[in-house]
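Contents: one structure, followed by commentary.
In this view, the complex is presented without one of its protein chains, the others remaining in place.
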Amino acid sequence: MTTPEEHILEVLKGLPVLMTRSHRLFLSIPREDLIKTMNILSSELAIQHLSTITARDKGNDLELLYHFMLQGVVITIKTTCPKNDPTIDSIVTIFPSAILYEREIHDILGIVPRGHPDLRRLVLPDEWVGGYPLRKDWKPPAEQEAEE
Amino acid sequence: MGYVKLPIGPQHPALKEPENFTITLDGERVVNVDIRIGYIHRGIEKLMETRTYTQNLYLVERICGICSYAHVYNFTQNVEEILGLQIPKRAEYIRTLFLELERLHSHFLWLGVAGHEIGFDTLFMYTWQDREVVQDLLEMISGNRVNYAMNAIGGVRRDVSQEHRKKVLESMDYLEKRAEFYKNVAINEKTILARAENVGILKPQVALRLTAVGPTARASGISVDIRKDDPYASYLDTPFEVITTDTNDVLGRVVVRVLEIVESIKIIRYLMEHLPEGDILKKAPRKIPEGESISHTEAPRGEDIHYLHSNGTEKPDRYKVRTPTLANLPATAEMLKETYLADVPIIVAAIDPCMGCMDRVLLLKDGQEKPGELISGEQLRRYGIKWYAERGWNA
Amino acid sequence: MKTPGKMLPKIIGFIFRKPVTVRYPKERLTPPATLRGKMKFHLDRCISCGLCARDCPSGACTMHEIEAKKRPVFDLDYCTFCAQCAESCPKDAIEMTAEFELAHYKKGEAIVK
Amino acid sequence: MFKSLVKWARIKSPWILHMNCGSCNGCDIEILAALIPRLDAERFGVLLKGTPRHADVLVCTGPVTTQMKERLKRVYDQMPEPKFVVVVGQCGSSGGIYKGSYAVEGGIDTVIPVNAYVPGCPPRPDAIADGIIKLLASIKKGGKQ
Partner (left out) sequence: MERIDILLSIVYLLLFPGFLFLFAFSLFTEYLDRKIYARIQRRVGPPFLQPFADLVKLSAKEDIVPEKAEHFMFTAAPLIGLAAIFAAFLYLPIVSTTGLHSFNGDLVVVLYLLTIPTLAMFLGGWYSGNVFGQKGGMRVASLLFSYEIPFFLALLTPALLQGSWKMADITRFEATHPLEFVVSLLGFFIGLIALQGKLERLPFDIPEAETEIVAGPLVEYSGRRLALFRLARDAEMVVGAGLIAVVFLAGPEPILPLEPVYLSWLVAALVFLLKTLFVIFLLILLKSAVARIRTDQMISFAYQWLIPLTLVQIFIAIIVRFFGGI
């Protein structure tokens, strides 16, 4: 019997999959390939469980991590987008539960998922004007004003 | 009288935490639900980047007061993975003990809350009284009833003595009897059945598609349990079963939780009887090398996943938390459709919502899958704000 | 059988039995000895290292210069009672006691020096 | 005579409204735990009410997030006089562990006047009962009428 990891590695053969420890797989892809990869995950691996989407500020780039789970194995798809063009294809049509997580990253880091059906202001209060708090160069509104 | 919009929350007796469900009603039937969360967004993720790992131990605990230990466990597991630190076996067992005690207390708490939501206050009083037994154990071992501050990076801070062991085992006997009693009440009391059976239906396919987790998913017949799928702590050693039911309704969620109480009791017995000797704490450095790690655990409410990226300093570079309640929200919106107003509290309660967890980053969720079904989400929201301002009620 | 009032036969007797209530404040629950309550500070053991203030997660413990000696001052309004300060202290100058009735009327009234 | 009767009634019948202004739930469940058979706050006449119109004592928890600030104020304004506020937990008292976050105000008393503080994270249910008793004692002594 093959373990879930072996099964995944078999399907994703040819892609640069990194295994840090058992049950943890990482795969870095360019952002153009995102939808293609997601389709593979969804159709060939029959993954339905998107755990969450993490985004982080790497300095000049913003890194996105899509954490999926299949039988206890966490598969993380990594991709980046530059800070001056923070857009990414939305995966809502493939994974409906991403609707929440994409709004979250839109709100706290200002990444725009293209094709997202409902991108209302969702981070922080409605009247929030202070920018994206989880970016590294972010400062609290009070400090921003003081600098100006 | 046409459609009525009823705001439940942010300050509402059904929700012990501030959230807002704007419910559109046609008579007593729910036409639409708009879920607005984020009232208790405290910016913890950003705050964590400004604190040292030691300080974060306590901050991460306060993401949520009910499943606090699951969060701390995830945090320490992440840090230890990056450090490559193997913690002592005894510490591992004590951590598992706490994870399970927490599940016990959370499930008892939930039973009471569910009883309260359907007006069964006697059940609420009884389960909470029994919950005190678990709380006493937690307090006895850790020194606090809720935020235990039990973990340190590299192990646990307090040991379990012989005396504690005896007390834990005694309490388990009592709790097992009580769990049996509640099971009987839940599946035989007619008025509970009237409120729980065929209420809040969540079909397995829908549950999978909307990534329901924890007892919510297991009540829809999906056998998902991180403790089995990706064993952490000492779950590999411990024998236990994953409880599922296939009724897909609130009653199923009650039964799953009651049976999980029984399973937890079994696990705790095993742990207490096989507690290995040895150290409980290994010294860890203050600076954590660069790296990244993902940790997920089966919190009482479902899969709780944390991501840590460290950059070689004393403070984390990015810490991300996704809590089970957030994952269950889309499913809740689905369950609420076409139900009665009276069922709203119990359906919401059935996922065991823990808004404190969810709101550490702010989110705004619109329950409508298809915007513009009644009026668009944006209009609805504007209307809601205006409504509050006009009525001055609790907005 | 599935009937309403299933619990009633089992619980009706409680009307005539003694309630389980602990009549606080007349009677008291005995808190366990491990309880993390109000801390006690031993000035004679303190070496003014400041480790407690460095590790305090909530800024309850701050270093102040009192009578020509740097020493920690604890404000209970900030304290999370995590006992990290007691753990960080190399000289065991901080000790947690089981005292937990700390309610007060004004902010800043509950200070441990 | 009538005045002292009213005072007596006020001390004997504190109805509470519990409001979470962004706490982690720890304090909230401990407040509820003060109502259960173990401590039974109804002995002091405490009833947990759902609407601010019925309540005498507002029991607040949490560091007051930006979003809850206005709502806390409004709930406080809706309560009929005389009203009292008890803060439970360290984050409600001062912002505590969340101090410095962009999303919190830092303490209930930055928004509304507070009559009593109960430190702890979270306090034991008996400590919360102690807070209520101390509040009632201060009403008895005079305090706010």
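Each chain carries a letter (A, B, C and D) given by its place in the written order, and its residues are counted from 1.
As a convention for this text, a residue touches a chain if its C-beta (ideal position, glycine included) is under 8 Å from a C-beta of that chain, and two chains touch if they have at least 3 such contacts.
Since the structure is predicted, the reported quantities are computational estimates derived from the model, not experimental observations.
**Student:** Considering the complete complex, which visible chains touch the unshown chain?
**Tutor:** Its contacts among the visible chains are B, C, D.
**Student:** Of the listed residues C:7, C:35 or C:52, which contacts the missing chain in the full complex?
**Tutor:** Once the missing chain is taken into account, the touching residue is C:7.
**Student:** Among B:65, B:330 or B:345, which residue is in touch with the absent chain?
**Tutor:** The single option touching the absent chain is B:345.
**Student:** Could you please point out the chain D residues that touch the chain left off the display?
**Tutor:** Considering the whole complex, chain D reaches the absent chain at 5-6, 8-10, 12-13, 15, 36-37, 40, 42-43, 45, 49-51, 53-54, 56, 78, 80-82.
**Student:** State which residues belonging to chain B touch the missing partner chain.
**Tutor:** Given the touch definition above, chain B has residues 1, 4-7, 12-14, 25, 28, 115-123, 125-126, 129, 189, 191-192, 194-195, 340-345, 391-393 touching the missing chain.
**Student:** In the complete complex, the non-displayed chain touches which residues of chain C?
**Tutor:** Residues in contact with the chain left out: 4-8, 11-12, 14-15, 17, 19-21, 23.
Convention: only the chains that are shown with their structure count from here on.
**Student:** Take the average of all CA coordinates in chain A, do the same for chain D, and state the distance between these two points in whole angstrom.
**Tutor:** Whole-Å distance between the two chain centres: 41.
**Student:** Using mean C-alpha positions as chain centres, tell me how far chain C is from chain D in Å, no decimals.
**Tutor:** 19
**Student:** Among the residues of chain C, which ones contact at least 2 other chains?
**Tutor:** 20, 31, 57-58, 80-82, in rising order.
**Student:** At least two other chains touched by the same residue of chain B: list those residues.
**Tutor:** Residues 38, 41, 43, 46, 58-59, 62, 129, 144, 147, 362 of chain B touch two or more partner chains.
**Student:** Which stretch or stretches of chain A touch chain B in the complex?
**Tutor:** 20-21, 23-24, 48-52, 54, 56-57, 65, 67, 69, 71-74, 76, 96-97, 99-101, 103-104, 107-108, 117-118, 120-124, 126, 133-134
**Student:** Could you list, by residue number, the parts of chain D that touch chain C in their complex?
**Tutor:** 37-40, 43, 90, 93-97, 99, 107, 109, 114-121, 123-124, 126-127, 129-131, 133-135, 138
**Student:** For the complex, give me every residue of chain D touching chain B.
**Tutor:** Interface residues on the chain D side: 18-30, 32-33, 36-38, 48, 50, 52, 62-63, 65, 67-68, 70-71, 74-75, 78, 91, 97-98, 100-104, 121-122, 124.
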